[in-house]
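So the structure is just underneath, and the comments pick up after that.
Only one protein chain is missing from this complex, and each of the others stays in its spot.
Chain naming follows the written order as A and B, and within any one chain the residues start at number 1.
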Amino acid sequence: MINLPENELDFGIAGSEPTMLGQPNFWRRALKSLMHDGVALASVAFIVLLVIVAVFAPWISPYNPVQQFANGLSPVGAPVGPGSHFLLGTDSAARDVLSRLIYGARVSLLVGVVATSLASAIGVVVGAIAGYAGGIVESVLMRLTDMVLSFPILLFCVALIAVTGPSTRNVVLVIAFAYWTYLARVVRGQVLSLKEREFVTAARTLGVGHIKIIRKHILPHLMPTIIVYATLGIATSILLEASLSFLGIGVPLPQASWGEMISEGQQYFQSAPWLLIAPGVALILTVLAFNLAGDWLTDLLDPATREGR
Amino acid sequence: MTQTSTLLSVRDLSVHFRLRRGPKDSRNVRAVDGVTFEIAKGQTLGIAGESGSGKSTVARSLVQITRPTGGTIYLDGSDVTSLKGRRLKEFRRRMQMVFQDPYDSLDPRMSVRDAIGEALSVSGLPGPRHDETVEELLRRVNLPASLARRYPGQLSGGQRQRVSIARALAVNPKIIICDEAVAALDVSIRAQVLNLLKDIQHDTGVAYLFISHDLSTLRFMADQVAIMYVGRVVEYGTSDEVFSRPLHPYTKALIAAVPSVTTRGRTRLKLSGEPPDPGNPPSGCPFHPRCPEAVDQCRLTRPELGTTDEGQSVACHVVLSRHGRDATRQVSP
Partner (left out) sequence: MSGWVIRRFLQMILVVFGVVTLAFVFAFLVPANPARMVAGPQASPAAVASIAHQLGLDRSTWSQYWSFLGRLVHGNLGISFVLQGRTVASEILRALPYTAFLAVGGVIWEVIIGIPAGVIAAYKPRSFFDRFATLGALFGLSAPPFWLGLMLIYFLSYRWSIFPLNGVGSPLIWYMILPSFTLGVGGAAFYSRMVRTTILQVLRSPFIEFARLKGMPERTILFRHVVRHALIPVVTMLGMDLGYFLGGVLIIESIFGIPGVGQLAFASISTLDVPMITGTVMVAAIFMVVMSFIVDVAYTFIDPRVRLNRGQ
């Protein structure tokens, strides 16, 4: 399930005039709205915390995430439960779960942010060109998008990884390749209505070139949508990465990834449920934080959707 | 009016397009069908008509936002009908447009300075000189220079329309097309903007093509008037001729509908019914279903524009048989 607003579920991002990004007192307004919204504040705070943890992982993490400890297994060879020495216990390979969790945040954020940026870039370019050019160009680009969209996203990723071989870079590329279609569709729809706006016609009658019109008059209006979709896209990408790693074709071992941790824990969960709970909770909180932040940004950048969400 | 003073000459302009109403329903719409007129330097031509009459399409096809499908447009004696690339850009600087909706014709994400600056860049003015020129242009439209830093959202409708005018003036056009440019404004502000436009014309000698559904505005602004109905000009003459002595039944009805222009004693003609669908116009004269004077011929053949004894041209069988000098000749002023 990809949790994105699709065309049937246009939350009204297009059309109305959202808070002006880059205009005076935008940041003040953003901060004020954040202070009034406890849930949003909590999610943004969580994301900031997560970024700090990911960036400073080597200093924060208690141990090396791939180190196998001699005292990391119980006498019968089972993982050690949470305790004073290993705060969240150890896994079946006698590694510290907390350290792996911290390093896993790195992987999740890195894959999420890079894959989403890449996907957004492709999606915006394809969508903007299709919407602005119209005609044959639009038909070709949108049919191509349909084709990629009609591949089941996870199966598609799995198949692609099977060809390209598992590596962090490939995971990023594959997720980006699957995700750009969503943005391309939305952006195209918005560009279609934007290019009929009179200020675009006015620029055309002035003799402003197409590239400049797209850059100066179309792209700035797409920013709210791009930001909202990118935020939701990070959530989706993190889930996809976890799913791929869960299937064993994501980030290569022995690097720590939350999905891989859950997959590992699967075999021992009867005796060591913390192996499942720790990465699961981390994953849920992270995805939740990005989803909620996305909701908040939707509200902030587009007053028309404030009600009813 | 001598030949040399002609600035814009439009011959037989047509804009036809296919309209798909539904999966099954597609037809040819003649939004503009054989329209001919001229505008002299420093003069104003007013085009009037109800919505759907094609008057906005005329404007859009003149600035080549909608490509004309037929006819020729001459500006300063040279054919500008189907320009491309650099020559199109160069042409666009000579013909500018002020749009109807002051809330949509300025990019809400661009400050006044940047909006006018964009036009200045197009006309090749180097960046460092923009601020000074923007101020000058704002003064020209009676706005304080301090407005340059504002965004459209912080301006009133009248201020925005003045900014739009300033933007159009920034490229030194020979002619400005005003498509319902004051329709969205309050009456008091409307008068100010109209006066401003007249002042500018007086000072710079710019010509206007003024499109409006409001006859009192046209009477105030226009030297020449063309009345359009379903894509065609039905009456064309000087403002005096058309307003003081309307001949076409449609023009009469339009004028009668405006209280301030109605002279006492004249029979008030009521315009009943809706204007026809341009995709499916009636046979013969498109006005005949609503015309109080229609005769059998009106249902069968469409009248061409012909010159009358009174001076203006009219496309009406009844009028031409009564006053017409030459009902078959196409008008060529």
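Simple rule for what comes next: contacts are C-beta pairs under 8 Å (C-beta built on N, C-alpha and C of every residue); 3 or more make two chains touch, one makes a residue touch a chain.
It should be emphasised that the depicted structure is a prediction, and the values quoted were computed from it without experimental measurement.
Only one of A:187, A:202 or A:262 touches the absent chain when the whole complex is considered: A:262.
Interface note: of A:191, A:256 or A:283, the residue touching the hidden chain in the full complex is A:283. In the full complex, the hidden chain is touched by chain A at residues 1, 3, 6, 8-9, 11, 143-144, 146-147, 149-152, 154-156, 158-159, 162-163, 235, 239, 242-243, 246-247, 259, 262-263, 266, 269-270, 273, 276, 279-280, 283-284, 287-288, 291-292, 307-309.
Here, only the chains that are shown with their structure count from here on.
Of all residues in chain A, only 17, 20-23, 197-199, 201-209, 216-217, 220-221 touch chain B in the complex they form.
Those residues of chain B whose C-beta lies close enough to touch chain A in the complex are 60, 63, 65, 88-90, 92-93, 95-97, 99-101, 104-110, 118-119, 122, 151, 153, 164, 167, 171.
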